[in-house]
Structure formats: C-alpha cells, structure tokens
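Every protein chain but one is kept in place in this view of the complex.
Lettered A and B in written order, each chain numbered from 1.
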Amino acid sequence: MNGEVRVSGVEFAYPDGRTALRGLDLSIADGERVALLGPNGAGKTTFALHLNGILRARSGEIWVGGLKLTEPNLAEIRRRVGLVFQDSNDQLFMPSVREDVAFGPANLGLVGEDLDGRVVAALKAVDGLEFVDRPPHHLSGGEKRRAALATVLAMEPAVLVFDEPSAGLDPAGRRQLIDLLRRLSMTQVLITHDMALALDLCPRAVIVSDGKVVASGETGAILSDAALLARYRLEFPHAPSQGTHLHPHPN
Amino acid sequence: MTLAMHAPDGFLNAPTALVAAIVSVVVVGLALRHSEEQLADRAIPLAGITAAFIFAAQMFNFPVAAGTTGHLLGGALAAILLGPSVGVVVVTIVVVVQAFVFADGGITALGYNILNMAIVPAYGGYAAFRLFRKMFPASPGGVVGASGLAAWSSVVLSAMAFSIEWLFGASAPVAFDDVFSAMVGVHLLVGIGEGLISALAVGAVLAARPDLIYGARDLDPVQLTDRRQMRTRTFVLGGLLVSLVFAGVVSQFAFDDPDGLDSVAEESGFAASGREHVLADSPFADYATAGIDNERVSLAVAGVVGTLVTIAVGAGILLAIRDRRGRDPATV
Partner (left out) sequence: MTDADATRQRSDLGAGHTHALYIHEHSRLHDVAPEVKIVAALGFVISVAITPRRAILAFGLYALVVLALALWSRVPVRFLALRLTAVLPFIAFAVVIPFVASGTQTEILGMQVSVEGLWGSWNIMVKALLGASVSILLTATTEIPEIIRGLGLLKVPATFTGIATFMIRYLELITDELSRVRVAMTSRGYDPRWLHQTRPIATSAGAMFVRSYERGERVHAAMLARGFDGEMPDFGKRRGTRWEWVGVVTMVGALSSIAVVALVST
C-alpha cells in the first residue's frame, strides 16, 4: 500500500472567519518519517485534520497513495490515513479497549475471526494485549496513548499522522513509544514540540507557521539553526555542557 | 428534600405507574423521532457527553434553606441548550440509567419519574423559556434572564405534576393538600437554585460559544454583542408575575382547620370501626381531606394545576414541532 502524500495549495478558514491554512504545500515519500514543527496556532493540527478529510479545504489538492481526496473517496482515504489525536480520550470512546480497537475494522466490514485477528495484531504491535478488556478510563496516560495508536493501526493504514506523540508521557513511556514508532514501516507524519523525538525518529523536518510551510530539510540541519528556530518560537534543548559535576549528597 | 425525584417502586400505586409509563413511552418515543432528525449520526457522542454533564451536575447539592438541600434537575437547561426534544431524550436517559444501573429510583417508577424529571421540566421549561424570551429583549441578557426564570418554573411545574400524580395514585392516605403544599412550597425555593445555576451556566456558554445554544440561535452577531444587562426591573417584574401565579395557587391551602378535621371526620363516618369514607368509590377514596367543602376546593385547585401543567407541556411539544418546521425560534 502506497503511503505517498502530496499536498498542494491547501487553503482553509474556520466558520468564524479565522484563516488557518494559507496555501500549504508538502510532499512526503512512501515510508518517509517527517516531523512537523511549528509554533502553537500555526495550523499543524488543522492540517492533520485535512489529511483524512475531516476538514475540507476550500482550495488546493490532497493526494494519498495516488488517490485524490474527494467526497466519494473519503471512506478509502480514511482507511489509508490513520490519525492519532492529541487527547487519547477523544479516540477511546467505547466501553472497552477491545471494542475501540475493533471499531475501525468492524466499520470496514470485518467480522468474526478476521476481526479478532486484527484486534490482536494491532494490540500486539503496541505491546497492549494486557489491557485489551479494560475500560479506557482505567488506563494510564501512556497506555491510553498506545491503545489509541492500536485503534488506528487496526485499520492497516498506509500513512500514520500522530499529533503530539510524546506529550504527557513519562520518560519510560516516551522511550517505549519512540521504539514502537521506529518499528512501524508506514509513512509517518509526527506533529511535535519534542525536538529530541524529532531528531531521534525523523530524517526530515518541516516547519509550519501561519498556515504555510516555511522550512523543510534534514532534521539535524534544521534543529541546529538556532536563528531559524527562534524565528518560529522554537528551540532545541541543550545537553548539559562539559564541566558540570554531580556532587553526591553529604549524607 | 426532593422527594418527587427518583421515587422508588411502590411510591405510587400500580395503575398510576402503568398510565405514567405508557404516557412516558409515547412522549419520549416522539421526542426520540424528533431528535434523530436533529442529531443525525453526528451528535450522538455530543448528546451522550451532554447527558454525562447533566448526570454529573445533578450530583451537586446546594443548600436552599436551613436543613434543606436541592439538586439540579437539568431538564430546562437541557432543553434550552439542546432543544426540547433532544433535552427530553437526554434527561430520560439519565433517569433510566440511574434507575437501572444505580438503583436510584425504582424500575416500575420510571414512568412517573421520567414524567416528572424529564418530560415536564424539559417541555414545560422550554415553553416557559419561549414565553419569557418574548417578554425580554433579544440579547444575551434576555436569554440568560429567560433561562433562569424558565428553569425555576420547570421545577415548580415538576412538583405540581407529582402532586397530581399523588392525587390519583398515592400509596398512603396523606391528603393531596398536604402533599401539594409541601412539594410545591419546597420546590418554589429549590427552584431558585435551579434557576440561578441554569442562568449562570447559559451565560457562561453564551460568552464562549453562543452558536451552541439552541435557545439563542435566533440572535445574530449584532444582537450577541449587546452587552447591556437586561434591565433588572424587567427581570424582577417577570419573576414577580410568575411567583404571584404560583403563590396564588399554593395559598389555597394556606388555611388549615385541624379541629374541624376531627369533627368532620367523625361526621363523615370515620368511627372507631374504620368504616369507609362516603366517597369510597371515587378516586380519592383513601383521603380524608378535611371535609366535603374543602375537598371541593382541593379538587378545583387540582384541576387548575393539572391544566396548567398539561398546557405547559403541550405548549412545549407544539413549539418543538414548529421549530422543526423552521419557524422563527423567537416567536411563540
């Protein structure tokens, strides 16, 4: 399944008049991992909602795996593009994790053993089989994040869009998620403020500001350009400099 | 003391419970049909989350007088925010789940519990809301004022409805007069809390997302910016008018004649042998309402009150139907 994404000239304004996207252009190759950076309000989440047709642009085109996003193609586009939301609670709306993960494939028409197989496979991919029968409000933040990812993986998408993957996770949970994402082979668009994650996972980074792409390039290069980052309210956290020592406590 | 709410099994007799159940099923069924058009598939999560909000809000107790607390009913608020039909469905679901899942309210009592907590407050409250909207200016202040008064009215209507049901189906010989004055009296106070909370809540939503309020969808952006507070005088006059009407009804029971009670009771045949009352064949057989004369007054008042509640609910249903057909929402 081809996960190539081509976006050209997408414009979008909210009903209250606020323009969120002003001619956004972006091309992503199949299997590529791209970090989407940018200040708050830049339009990153709005853009993500366009990729699976939840929001519809007033002009411009979106192509996923060679298929153009149009009204009749919506169902197929939504199968190809999996979106993991910022707030996992918005995505875990069924009484149990099992039903949540099964929701997507069930809508695609799977039943019985095929359905169960998909559920198990998706949960295995996120190391989540242990909480399969738990209600979502009994999961920890990290578990919810992984469960939400499983609900999307169960659709077997070609493109994965992840809005703030590491937000709110403890260091171990974050590491777990990074390893998980590294194992997945589909095209990935990671919207994030976590610069270290971007550097770790994504060969390419794109900066979005004021509804347009303003920079695109190799992640290391982008993140070491402090002036560029500062212009868009970004910064890369520094590692401790040489010469600082950790003194053991006197007791 | 909010006894009308979440009544358990056996609180009203079986025939009353059955009739109430049939009425509720029919009315809620109609409301559901209306709602399905309004909601389509899109707002089922919306309605569900709102139901959760109302459920949660109901758990909030507020003191109204020393020793008495009330809790939010939410029917009028639901109708104003979501529209009367969706409001009825949402609160019904709250009541049903509370009965089946939390044993809060008997399962056989669902008929009249839904009637009192969902149908009467939502439709009756909506009718009151539209009435007050007509009286008040078309501005956010007007909507807030109307919401408050409508919510208060909905609580009193609910108490009245319960009293009428008690008249027909009481499981114990406590006089209609007593139940009526106690229920309505208390709920005149409790309703103030409901009114205040509803008004403030609507105000908060108006400030953030006015487009979400069904009852304010007629306001255009210009009217929405009319930050004038609704003139206190208008609000107070409206409140006064309503309280006068209600108080007038309640004051019928203000005078009691306990001594007269005993002598008349003996006259009417309540000898030590416990013979049946002369009105043994009437629906009011089990009540010794002070005596023949007072009983006539009781019946008359019951009639007026029953009519009032029915008109309010009927008006609400009619308005809901007319809204569907696209008429201007601010005209009654």
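Just so it is clear, a residue touches a chain if its C-beta (ideal position, glycine included) is under 8 Å from a C-beta of that chain, and two chains touch if they have at least 3 such contacts.
No experiment lies behind these values; they were computed from the predicted model shown.
Chemist: Tell me which of B:A20, B:L39, B:A79 or B:L131 is the one touching the absent chain.
Modeler: Per the contact definition at the top, the residue touching the missing chain is B:L39.
Chemist: Per the definition of touch given earlier, which of A:E61, A:D90, A:E218 or A:E235 contacts the omitted chain?
Modeler: A:D90
Chemist: May I ask which residue of B:V26, B:A56 or B:I311 touches the chain that does not appear here?
Modeler: Answering carefully, the residue with contact to the hidden chain is B:A56.
Chemist: Out of B:V23, B:L196, B:L299 or B:I321, which is the one that touches the chain we can't see?
Modeler: Among B:V23, B:L196, B:L299 or B:I321, only B:L196 touches the chain that is not shown.
Chemist: Contacts of chain A with the missing chain: which residues?
Modeler: Chain A touches the chain not shown through residues 49, 52, 54, 75, 78-79, 82-83, 85, 87, 89-91, 93-96, 99, 102-104, 106-108, 111-112, 115, 135-138, 151-152, 155.
Chemist: For chain B, which residues touch the unseen chain?
Modeler: Chain B touches the missing chain through residues 1, 3, 7-11, 14, 17, 32, 35-36, 39-53, 55-64, 81, 89-90, 93-94, 96-97, 99-104, 106-109, 170-175, 178, 192-193, 196-197, 200-205, 208-209, 212, 261, 265, 270, 272-274, 286-288.
We adopt the following convention: only the chains that are shown with their structure count from here on.
Chemist: Taking each chain's centre as the mean of its CA atoms, how far is chain A from chain B in angstrom?
Modeler: Centre separation, chain A to chain B: 48 Å.
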